[in-house]
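Report on one structure; see the data block that follows.
Shown here: the complex without one of its protein chains, the others still in place.
We call the chains A and B, going by the order they appear; numbering starts again at 1 in every chain.
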Amino acid sequence: MKTGVRISAAGSAALARPGKSLGQRLMDNWQLYALLMIPVVLTVIYKYIPMYGIQIAFRDFKASRGYLGSEWVGWYWFQRFFSSPTCWRMIKNTVLISLYSLLWSFPIPIILSLIINQLRFHKFKRVVQTVLYAPHFISVMVICGMIRIFLSPSGGLLNLILGTQIDFLTQSYAFRTIYIASGIWQDAGWGCIIYLATLANVDPGLYEAAKIDDASVFQRIRNIDIPELLPMAILNLIMAAGGLMNVGFEKVWLLQTDLNKATSDVIAVYVYQQGIESAKYSYSTAVGLFNTAVNIILLLVVNKIASRASDVEFV
Amino acid sequence: MGGMSALSRGYDGHEVLDALQASAGVKINWETMSDSLAEQVNIRITGGQYPDAFMGVGFSNYDLARYGDDGTFLDVTPYLTPDIMPNLCAILEEHPEIRAAITQEDGKIYGLPAGEQMTTAGIGAPMEEAFSIFSVPQYSMINKAWLDDLGLAVPTSLDELHDALKAFKDNDMSAKYYGNAAGTTLPMTTGFDEWCWGQNIFYSGFGFTNWPNDVINDLHLKSDGTVEFVCVSDAYRDCLTYFHDWYAEGLMDVEMFSQSDSQLIAKCQQGYVGVSAWWYIEELMGEYAKDYVFLPPLTGPKGTQYENTRGVTIRPGSPITSGQLNITNKCKSPINLLRFYDLWYNGETVMQLQYGPIGVFFTNQDDKGMWMAITEAEAQAKYGKSAGEVRNAYETMGPKLILAEYYSKVFYMEDRAIERLTDLDQFWMPYVEDTTFYPVDCVFTGMEMETIDWHKADFEAAVKEQEGLWLRDGGPTDEEWQAYKDRLSKKCGMDDLLQVYQDAYDRYFAAE
Partner (left out) sequence: MTKEKSLSTGMSERTSDIILVAICAVVLVIVAYPLYYVLVASFSDPYEVYAGKTFLLPSGFTLDGYKAVFAEKNIVSGFLNSVKYTVIGTIFSVVMLYVTAYPLALRDLPGRKALSIFFLITMYFGGGLVPTYLVVKSTGLTGSMWSLFLPGGVAVGNMIIVRNYFQNSIPHDLIEASEIDGCSKLRTFFSVVIPLSMPIIAVMVVFSMVAYWNDWFTALIYLGGKGTPLPLVMRNILIKSSASASQAATISGGYAELNKLTELLKFCSMIVAAVPMLVIYPFFQKHFEKGFMAGAVKG
């Protein structure tokens, strides 16, 4: 329907000027390379050079001795991590909380924006959007304070509604739900921004035509909006998969109690405590590195699924 | 660079510090930060961006050894001479135990001593028999008005307390007596293994009170000089099994494992609560305070081996540390800086650094020459602030060594501290039969510190989690108990830790 207007991969290949040598093409684009200079330089300095420091995961890093002067300890820190009493629990919890988060937090902004986009009362639409987006500004500390209040067995709203007296914060079965549901509450509206902006791109003519065809709202959503959103959604999915193992440490930390650790003990909290609070930089780097490795595996899986489902270009 | 009291107004133009600098002939540039100190300090040391000295950071012994070994912190032993540091040397001469506490295994000292020896000596107890204000951290309390209303006496055993709590609950005393909404009564609410508001005081009926501890939780020094972990004893197991029944009957607050101190105070100040624990009744109970009395340590359940047990184990006081003033290798003239800090080791000076200047916080001396702090009424009249707020504005974080004798020679303690110590001395200590405790200033070797650093946090966390689960869900079966003990020794380094603490104590004892 729209491929005629957009550049598809095939279209652009045809558009590439044939017959020009590589040197010529490089020359043609010198301005673009110049533009790219600044971000490339910054990325090399602040992203790539620090990667050299990852070696502290294999050393007993002492600042006064520098990277190379610090003793090489091989896999010592990794072994130490794997022999810590809660290591497997942390890995399991991190993977599970990440996957469930993705499963729930990913579709909800899409559904919300499809609905909001179809609202015809302009003022109402504005109000909905602004309110949905507001929780994004609440600091984690306050969110967790509110969760405590709402879930409290003595006078908390949820227990009043359910007519129970359960301390959900000490129930390990409830932890993931609390974490994920509050995350959705906080960020679903924020996640809508990008989708609504994409939907704003739909040609109003299409809606007009659909109306003439007597298509219902749901048909319009299905036939016009969803195809429009799909590429962005897939893109977001792949990117979310890249951040899968980055469980927000502060929130978990504030919601953790001694009795829900069976599900709330995660790597991120451990890395923070070891690395930033106790300044065991080598150890925390090693654990962080392991976390990244797991993440990359998960990313490859999601990427595979996503790219099979669509032809969205990521690289 | 260094920490500062959270409510301080900064060190530039601080009357006391300025006067000290003038008299030492140095000028110090203060760079203060009160937020997330540890995060910043560590990364700045790693990045090589640190000042001449750190003040008020509170480095742990592990940090000191680490930064001392790599040369970041200077060894100050060469400067501890009567010529450079006359005041401090005199103190160390008189108190070899302070010197021992700050000396590393290899004889080096990486920081100046700090600590506050607030003991019952301050209220007149003989110096040798004085106990730290921290000896018993949880003062349990009970609503006497409710007891009277129900015709009950203040309990002396766990059985009696059990019945009282049951009566509180069955009669919904919060609603009945205070007119709160129906069903709001919380027979007993505390935190879980929390500092002054935990449930640990109630364990005394089983022969131990495993307070949170500066050394390591659950470590117990027996009177024969051997150490043990109380969390693997049979009494501990019986205790958790026993209290689970209370929990299951709804006598202990369901929220005890998750509530913050704010939530606890909130409930108490609404008049919902029968029994709780804190340092001061007034502070916890607010306007209901007059109805509460201290609930003494209780004896164990009848018909068991614990029937006459009332074992309150006491805690050590706060340690003498050397992480409050540390000179770094960037300092060009440690001698001048140390001359300045030597002035801190004087009773009147440290008093002013802790509370506020003479003329502001201390205005009068009594006939014995003791300084008297400003009273609440005077502070309000003079500055329009509470005495606590005046103090907060002046308090300086740093190497303040407040010796026990200052409280009987230089100035009087705060009223609240006197009150608390009096309670300790008159009400709580008489219940303590065995006064041995693991000394907080034991010195560990580098290897030992490694072991502690590796295992302590994991060990404490594992014990605490399991304790809570058993309290809530029911005590352990034989298999669970065995598995738990195995996990502690195989995975959490319990045996190594025990060895370390025993060895360190043996050395300490030998040196005494």
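The definition used in the following text is that a residue touches a chain if its C-beta (ideal position, glycine included) is under 8 Å from a C-beta of that chain, and two chains touch if they have at least 3 such contacts.
Predicted, not measured: the structure shown is a model, and the values here were computed from it.
Touch with the chain omitted from the figure is made, among B:Glu39, B:Glu105, B:Glu228 or B:Asp245, by B:Glu39. On the side of chain B, the interface with the absent chain consists of residues 6-7, 31-36, 39-40, 43-44, 46-49, 116, 118, 133-134, 137, 194-197, 261-263, 265-267, 269-270, 272, 279-280, 283-284, 286, 318, 386, 388, 391, 414-417, 420, using the contact rule stated above.
The set of chain A residues touching the chain not shown comprises 2, 5-7, 9, 11-13, 15-17, 22, 25-26, 28-29, 31-33, 35-36, 38-40, 42-43, 45-54, 56, 61, 112, 115-116, 118-121, 124, 126-139, 141-142, 145-146, 149-150, 152, 154-157, 160, 185, 189, 193-194, 196-197, 200-205, 214-219, 231-232, 235, 239, 242, 275-276, 281, 284-285, 288, 292, 295-296, 299, 312-315.
Quick note on the criterion: only the chains that are shown with their structure count from here on.
A straight line joining the Cα centres of chain A and chain B is 42 Å long. The touching residues of chain A, counted against chain B in their complex, run 62-65, 80, 83-86, 148, 152-154, 165-167, 169-170, 257-259, 261, 276-277, 279, 281. Listed in rising order, the residues of chain B touching chain A in the complex are 38-39, 42-43, 45-48, 63, 70-72, 184, 186, 192-193, 253-255, 257-260, 263, 267, 272, 454, 458, 461-462, 464-465, 467-469, 472, 487, 491-492.
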